[in-house]
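Heads up, one of the protein chains got dropped from this complex, but the rest are sitting where they should.
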Amino acid sequence: MTVHALEAARRLAPRFAARAAEHDLDGSFPVDDFADLREAGLFGLMVPRALGGLGATFAEYAAVATELARGNGATALVFNMHASVTGALGAVTEELAEALGVPDEALVARDRLLSAAAQGSWYAVAMSERGAGARLSQLTTAYEPTDGGWHLKGSKTFCSGAGHADGYLVAARSAADQSVVSQFLVPAGDGLTVEPTWDSLGMRATSSHDLHLDVSVPADRLLGGVEGLALVVAQLMPHWLVASYAAVYVGVARAAIDAAAEHLNARNLSGLPAVRARLGRADAATAAAQLVVAEAARRVDEAPGDEETNRWVWRAKLLAGTTAAEVAASVLEAAGTSATRRGHPLERLYRDARCGSLHPATSDVCADWLGIAALGGDPDRDGSAPRW
Amino acid sequence: MTVHALEAARRLAPRFAARAAEHDLDGSFPVDDFADLREAGLFGLMVPRALGGLGATFAEYAAVATELARGNGATALVFNMHASVTGALGAVTEELAEALGVPDEALVARDRLLSAAAQGSWYAVAMSERGAGARLSQLTTAYEPTDGGWHLKGSKTFCSGAGHADGYLVAARSAADQSVVSQFLVPAGDGLTVEPTWDSLGMRATSSHDLHLDVSVPADRLLGGVEGLALVVAQLMPHWLVASYAAVYVGVARAAIDAAAEHLNARNLSGLPAVRARLGRADAATAAAQLVVAEAARRVDEAPGDEETNRWVWRAKLLAGTTAAEVAASVLEAAGTSATRRGHPLERLYRDARCGSLHPATSDVCADWLGIAALGGDPDRDGSAPRW
Amino acid sequence: MTVHALEAARRLAPRFAARAAEHDLDGSFPVDDFADLREAGLFGLMVPRALGGLGATFAEYAAVATELARGNGATALVFNMHASVTGALGAVTEELAEALGVPDEALVARDRLLSAAAQGSWYAVAMSERGAGARLSQLTTAYEPTDGGWHLKGSKTFCSGAGHADGYLVAARSAADQSVVSQFLVPAGDGLTVEPTWDSLGMRATSSHDLHLDVSVPADRLLGGVEGLALVVAQLMPHWLVASYAAVYVGVARAAIDAAAEHLNARNLSGLPAVRARLGRADAATAAAQLVVAEAARRVDEAPGDEETNRWVWRAKLLAGTTAAEVAASVLEAAGTSATRRGHPLERLYRDARCGSLHPATSDVCADWLGIAALGGDPDRDGSAPRW
Partner (left out) sequence: MTVHALEAARRLAPRFAARAAEHDLDGSFPVDDFADLREAGLFGLMVPRALGGLGATFAEYAAVATELARGNGATALVFNMHASVTGALGAVTEELAEALGVPDEALVARDRLLSAAAQGSWYAVAMSERGAGARLSQLTTAYEPTDGGWHLKGSKTFCSGAGHADGYLVAARSAADQSVVSQFLVPAGDGLTVEPTWDSLGMRATSSHDLHLDVSVPADRLLGGVEGLALVVAQLMPHWLVASYAAVYVGVARAAIDAAAEHLNARNLSGLPAVRARLGRADAATAAAQLVVAEAARRVDEAPGDEETNRWVWRAKLLAGTTAAEVAASVLEAAGTSATRRGHPLERLYRDARCGSLHPATSDVCADWLGIAALGGDPDRDGSAPRW
């Protein structure tokens, strides 16, 4: 599949790039980019082949995400959320399902969601809340059982693609038992209200608005069919929480280098030694970050959850974020004032690139985690900073 | 004077800060900031006391500019252009005037311009042109004599405050003799057209639009009263061309630290070690840059044009620009995603701070200049990169 | 005085530089450098004029130390310890003495020590102990009263100039009351044994060996004449504990730039753009660090112990250490492999320069202290890392 999907991503990237300035300007959602993704079949990227998808590995996903981000990092970030949902759903094996006590009908429901994705639906994630951030343990959105289903009530923030997705992965807490956190796949429609709060330094086209929920869903929209699985899934799949962004920011860094090279060549400035030194160091740093992301992804496929796999996942998050920000800042300086006009790709990429280190886990948290590991400790236990 | 002017700047800064987000958002000119500056008498900062001004030294100017920039860097940058014009005019001594062959009536005209500034007029600079940048040797705007004056025709870019100033310092080339470049103080009014081209990553409120000229001015608007003095003046006063921006960017860096501290304290995050390390290093770097700017300014007052003075001037430009960008990037990372929403001071300061290294002379050009000097060479002669 | 002492330091520096390689090679003490310092009268630098000294301010000391360090950083570091002892003794005013209950005979004894310095004696500091570091609260060296004096017993480490000084400032704990820490000025001679343990990466000529004490001293060798003053003095004079090293490392950084420039010019490599960029950035960073050290010193003289003074002291320590290490590493890279042969000044300076950030307070501790201050906290109270 890789070849097909990767080629599709490469084909789409220039189209995304051509639309990027406009969406960045007004913060509008890249509707046409998503139509392109649907048409190319990429909503099925992480869906098993048996369900009509492309059955991509995590490594294949990472390669595709980087290519999409070379076109528009914001589009790639929203796509990343869909890939997380379908990838995590698709990764639940029969053994795991049995171990978790997932009933058969829940697997049927799961397959239905994945098939729909393969046929052109896409899902957003509504996890974070104001005050709680992305920490599941502090959510306030609540759910309770109803006749034939569930009712959810609460407010989410940073919901990328809000108002455009076909469904939303929502984490909520049981009204009956505060210690139980579950996840639902809530279909778009009545009961969901988008409050347009997203107006950010970078990655403006993600439309990561607030989403208010006061909505009833059928019983089979509880993922896994049993309550309380949210934290288990989070711990099983740190790569989707920590590192899947990383591939996007490698693409952003590479796009910045390419845009700077085009700008400098057009102005006959490519002979300046300081310009060459900046682009050379940026190229090497970006190539290194890309390899680290690929290595982390390869290991996630081969040995998910292993101690060594997780170290690579955290390294990927740290390096992709810091590299993108530093590379964009340096090549913008090489390109000069004329590249700071709004509408110039570098002006946007400089702002987009700054966001990678700020997504949780932030680069300082990553450095702490990796330091504990290098010192022989258990970073998931000994960390001083709040994690989830 | 310093005390008075510095206190005024400190008093105005919070008012500028309160208006900064709005002007940044829509790129509107900070008209109210300039009304405040007028009312506080700061348009006369560099005007000799004998002409009704405050007679500030360059060091006093630098201190005032830093304080203004803590409120709004864009306002301080535009004010910097006015200070450059009045500072350079005021610095022409009788000896220098005699040496340059400046006729008496030109000194009278000069005094009139300075007196007007002391009474509330302010001047912008229309120097750069598309393609030529700020290099006087490549300008295409032309002038020719008319009955009783001069006619100027051409187009300027990066004219901060275009459409709002009371007059414009315009550099132009003689139509009769291409080697002669002169400067005029063109009053606002007919014959000047502002083309709103400024829409930049940072320092958005400077309104540095294009200015088209097709205008006749009286004879006494030729600065110095004789043609061809533009390059002489530029070489005599490198501090206004190279380093006067530096004071502004020190203020931007300090504003970023203060905004980050306020943000972090409000969220009870000031105890995180990584946060403290970032703020501590940012504080030290900014304090150092501020001292370097002050030292350069002090030497400009004491021994303008001296070899050692010029080294400090270039150091100030290099360090203020790089420090502001690095400090803003680091403290934004400390503050986290919530500080990247548009309207948050750090979001704006991060963009504003990136611009310092990009103003000519860029940081790479400064490093080259300083390296030649450290190696015992003559940086004004041996530099590989284009300078003026 | 400055002019005289500063000129002397400049005159001596090349002589120190000529001997530096040999002392670095075998770790021998720069005996001839100290003979030069004595002859130039510099042992009396911090001694009040009334006692025959030069009566230098802290700012004047800092300028002298930087110049000496341009010759040999190790010599300057040992000299720094002598300056600390005489500077702290000389800074005890009559008011302070009265407040602390210092008897008149102790002031007479103090003056005798200072006069001796003005006449050519110099003092080392024996403060640190293995395990305790420089923290007074954890010392194990003990003293007890004897007939007509005191007996001291214990072991010190990192005693720069051990075996060469005329006297040693020794901090010890009362055998009778563990909470009482006092300081003695122990004369060289019997009862002191030097154990040659110093064999370090850099600053090898300081001979900072271990010193074992089993020695009796006359009563008047208790500094201040009353027990328990050690901590009081430490808190009153943080500049001698935190920042006096800083001036030395600025000199080391400047020496590295000068050595690199000489090396590169001799090989006709000064035209390489990468070389020039490295030297230019190194020059600017070193000039900035020097100003910060001078500003901290100026404020120590004007307002010792003030909150703002202390911030400058910590900034000086942070910036001098990190700047020296970064500058030396960068200019060594510019100079290339041929500058890494032992005996080449840059080879030594690279090692010497690395030591500045490691002296307590280390650069990470400084960053934490400054971060707390920037966030509005009280860094002497809230710091997470151990300080004294």
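Every chain is named by a letter (A, B and C) in the order it is written, and numbering of its residues begins at 1.
The criterion applied here is as follows: a contact is a pair of C-beta atoms (placed from the backbone, for glycine too) under 8 Å apart; a residue touches a chain by one contact, two chains touch by 3 or more.
Please read these numbers as outputs of a predicted model, since none were measured by experiment.
For the chain left out of this panel, the touching residue among A:162, A:186, A:230 or A:292 is A:292. Checked against the full complex, the one of B:47, B:229, B:277 or B:367 touching the unshown chain is B:277.
The omitted chain makes contact with just one of the residues A:15, A:135 or A:281: A:281.
Of A:115, A:155, A:174 or A:270, it is A:270 that touches the chain left out of the display. Take subunit A: the residues that touch the chain left off the picture are 257, 261, 264-265, 270, 273, 275-285, 287-289, 291-292, 295, 311-312, 314-315, 318-319, 364, 366-377, 384. In the full complex, subunit B makes contact with the omitted chain through residues 273-274, 277. Listed here are the subunit C residues that touch the chain not shown: 158, 199-202, 272-275, 278, 325, 329, 332-334, 336-337, 340-343, 347, 350-351, 354-355, 357-359, 362-365, 367-368, 384-385.
Just so we're on the same page, only the chains that are shown with their structure count from here on.
Per-chain CA centroids place subunit A at a distance of 53 Å from subunit C. Taken residue by residue, subunit B touches two or more other chains at 273, 275, 278, 364, 367-368, 384, whereas all remaining positions touch fewer.
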